[in-house]
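Of the protein chains in this complex, all but one are displayed in their positions.
We just call them A, B and C in the order they show up, numbering each chain from 1.
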């Protein structure tokens, strides 16, 4: 098998340049590439376009990059929990493109599946449809939406092997597999990196062919945004 | 959880009618719904349109249905190993639509993902493109191909639970998950049917929402088409 | 007049055995608490889970297991996990039997606005546009009037739309209303103690209201 292991996040992201377009996996703070984000902050790379369902919170996730003014544009479906984000947006520092969550996911998938465009009914008749081709199939209107074109995808998995195969844990899967398929260069950080043969081929969520670099991350905080519990009786 | 268990293949397929359009999972004879095919032969339902990558062999798989003249039309990518098939085709008894394998898979996926059409470069400039819309994206031509519309999908999994969740084993996965997503009614036969909670949610290949009926099959023959081995040293 | 739990309780009666249901944030989330015994329902969370269970016991929260509202949750026996593309794939292909979500405004032709108020910080539409454009069966849980006393059931939405001609039922603190295919709200049930006249005054859109519309039965 092809060995794709790099030493760590700093090496993995070393060729991300000012102006790059990145995909970042995760939903809220769940399943985000914490180590890669920290490395991007250390590197100080700027003018980034970030495709990510959310924009983190003020002091975690993509919020850390926003604090350092590294993000030029966010492409997201929901950016609700972030005061610095709001400040930069209102001041015109930050550009934001809001797109429906399913459209976001499917435009990633389209890139991974070599489909230049897909059709979705999401946004028909709304401002999301402005300037887009609408097409009727079987009496229903659909928007044509284009596959994303991202320089790098940064994803976080639970387990991975040196051949790049990835397994995600529970709902931290979310956007990670579709973004992993979609990046020109895909960088995976994993909680546990194992040798080929350890992971059952039937359990692999992302085949190694999609992953260009992989490393075992460290010090995962895995912060919870909404800690909801029920009482024990 | 919703219980989707039926007693067996005969009950599962009881409402398949003459003229129905079926998807049948499998690649060659690997991962085919053996029990459902046997029940269809017993039921004697005719004039079927079958969407399946292959057409079985003379005495197994869809070949058993061909022997009984139950198939009006095959939609496949490769139909090579079947003398009775050839006879019916040449005599005009059987209609055949050959489409590229990736197009076949992706038209199934499109149905499961609620996408009315997809774009693929497969077949551009060939007779497959005749009568189809060709569209250029980024300098490359693509055909627009429509999602399949199948009344029933018959799939075979390794393990399933009563809620309809499916896990496939090795390359018997092939077309099964994409067809499972695509049927208006999806019928799954499994080698082992278990209670909810036995299967790890992270290992499920086909979520139960796609499966309408499930049963534990019996007497799997799992015939091998090309038995290739290497000598032990 | 119903409180939030009352609205949720009334909506729960619309859930049939065997349904796959997607619950939005807010009142819709409360619906899960009122699903009748003996009704088997599977809750979808669009971040990638079928079979959402209750909140975890304290100390058992799992950062990797959240719902679309980013709350810690649990799975149930029979749950399955999938990625975001498959999640919205099953939404688009109408595998989800019922979608329940909140709204700021609904119009008499079934348009809905629930994501953006001009001049205010826009948080985003999340999955709402996908859900309303795809679901075959959508119930809106909302307040009938805003804090200024103005109706939110309108001839035409004033806010930017989330989806067009997609809502078929609305449950508010005052009433259950269907939206007719030909346009217009039809009063189905009154909330306990609320008069037909009161509902008429609170509804700016076209309303078809039988004077004998029954009071809803919640238990």
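Rule of thumb we're sticking to: a contact is a pair of C-beta atoms (placed from the backbone, for glycine too) under 8 Å apart; a residue touches a chain by one contact, two chains touch by 3 or more.
From a predicted model like this one, the values you see are computed outputs, not experimental measurements.
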item: Displayed chains contacted by the hidden chain, counting the whole assembly; value: A, B
item: Identified contact with the non-displayed chain, of A:105, A:124 or A:181; value: A:181
item: Sole residue of A:96, A:129 or A:204 that reaches the chain not shown, by the stated touch rule; value: A:204
item: Residue among A:55, A:99, A:115 or A:188 touching the omitted chain; value: A:115
item: Contact set of chain B toward the excluded chain (per top definition); value: 27-31, 53, 76-80, 86, 89-90, 98-106, 108-109, 120-128, 158, 168-178, 205, 222-232
item: For chain A, residues in touch with the removed chain; value: 1-3, 111-115, 161-163, 165, 181, 195-197, 201-202, 204, 207-210
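The rule is short, and it goes like this: only the chains that are shown with their structure count from here on.
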item: Identity of the chain that, by mean CA position, is farthest from chain C; value: B
item: Separation of chain B from chain C, taking each centre as the mean of its C-alpha atoms, in whole Å; value: 36
item: CA centroid of chain A to CA centroid of chain B, Å; value: 33
item: Set of chain A residues in contact with two or more other chains; value: 106, 120-121, 168-170, 173
item: Touching two or more other chains - residue numbers and ranges from chain C; value: 49, 75, 81-82, 85, 88-89, 91-92, 134
